[in-house]
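Omission of a single protein chain aside, the complex is shown with its protein chains in their original locations.
After this line comes chain A, so read on.
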Amino acid sequence: MRRKMRAASLLIAGSMVLAACASDETTDAGGGGGAPAAEELRVGLAYDTGGRGDRSFNDSAYTGAAAAVDALGGELQEFSPNEDASNRGEGLASLAEQGFDPVIAVGFNYDEVIAEVAPQFPDTTFAQVDGSNADGAKGENVTGLIFAEEEGSFLAGVAAALKSEAAHIGFVGGVESPLIQKFEAGYVAGAQAVDPQIRVDRQYISPAGDFSGFSDPARGQIVAQGMYDAGADIVYHAAGGSGIGVFQAAAASGNRAIGVDSDQYLTVDDPALQAVIMTSMLKRVDNAVEQFINDYAEGNVEGATDVLNDLSTEGIDLATSGGFIDDIQGEIDEYKQQITDGTITVPTTIE
């Protein structure tokens, strides 16, 4: 109700602005984002495939955006693409066209789309989660919100190697894409930093171009089960919604697993699965999005830059819920320190 009232009043305000501009045909009509602090905040949030309710990074982005909008006041408009995501570009453009500012795109899949749309709406401020725009190639009005996933994955690898009794661990990736390979590279490097002889089984659920691997718990379970059967006792997943299958395989075989993105010990419903989640690699999309909206409201967004979220900014971290890794926390903190001060450089690609 409150939102509707606000929307109505905004509509009236918006049409007044429009009338004042007297530019009913130009594509940037209603943009009017010149002085963000002066008018009410209208945030557009365009999700990646899966949309709201994926219990993964789309939801995380929502949490951050909702927190910011709650604190600052204003309106949040969401957009979930259709199943094959063919209307991504149209959705992003519509958000900008209807005067939402800033517009935040979630996911690297917006790479090409945002580079096309952002220049069409030069007065709108854009941000892209998981997409770099350090070189400004996507437009002067786009900020990249990127994460050092390899650093958190490195710590996950450290924890797994320290905790593994079989010196044999596993990694399940959702889709064999450059982004998920960052997780894999960091994880393997972390595990080998602890134990150079450790065996790390690695497998992806679906090949590049087939995004089903992020939403297929059944196949996640089969892949993880294969690793546990082969003797691995801890498996780290970077497979979005398929991760539940990895937890199920861990619970069924009496082994352990490491979650990803959010603190999955807290988000998983089933106590039996909760018991196997040793830790989670935290990728705080929510913090990054909230921070970006706050920056925007304060007028601190430059565009054509990247905001890097890593261990030093706590945008990336390792969860401690459940207390399973309390005994090795000291060692983990040492590695963390070495990464933040540059003693250890974590690889982002697998050789």
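We adopt the following convention: a contact is a pair of C-beta atoms (placed from the backbone, for glycine too) under 8 Å apart; a residue touches a chain by one contact, two chains touch by 3 or more; residues count from 1.
Heads up, the rule we're going with is that contacts and distances are computed from a predicted model.
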Options "Nucleoside ABC transporter membrane protein", "Cytochrome-c oxidase", "NADH-quinone oxidoreductase subunit H" or "Serine/threonine protein kinase": UniProt name of the undisplayed chain
"Nucleoside ABC transporter membrane protein"
Touch assignment to the omitted chain, from A:Gln120, A:Gln203, A:Thr267 or A:Thr340, lands on A:Gln120
So which of A:Glu39, A:Asp123 or A:Glu176 would be touching the chain we can't see?
A:Glu176
Taking the entire complex into account, which one of A:Ala208, A:Ala230 or A:Ala272 touches the absent chain?
A:Ala208
Touch criterion as defined above, residue of A:Glu78, A:Asp101 or A:Glu150 at the omitted chain:
A:Glu78
Touching the hidden chain, out of A:Asp59, A:Asp101 or A:Asp130, is A:Asp130
Residue list for chain A contacting the dropped chain reads 3-4, 24-25, 27, 77-80, 82-87, 89-91, 93-94, 97-98, 108-109, 111-112, 120, 130-131, 176-179, 207-211, 348-349
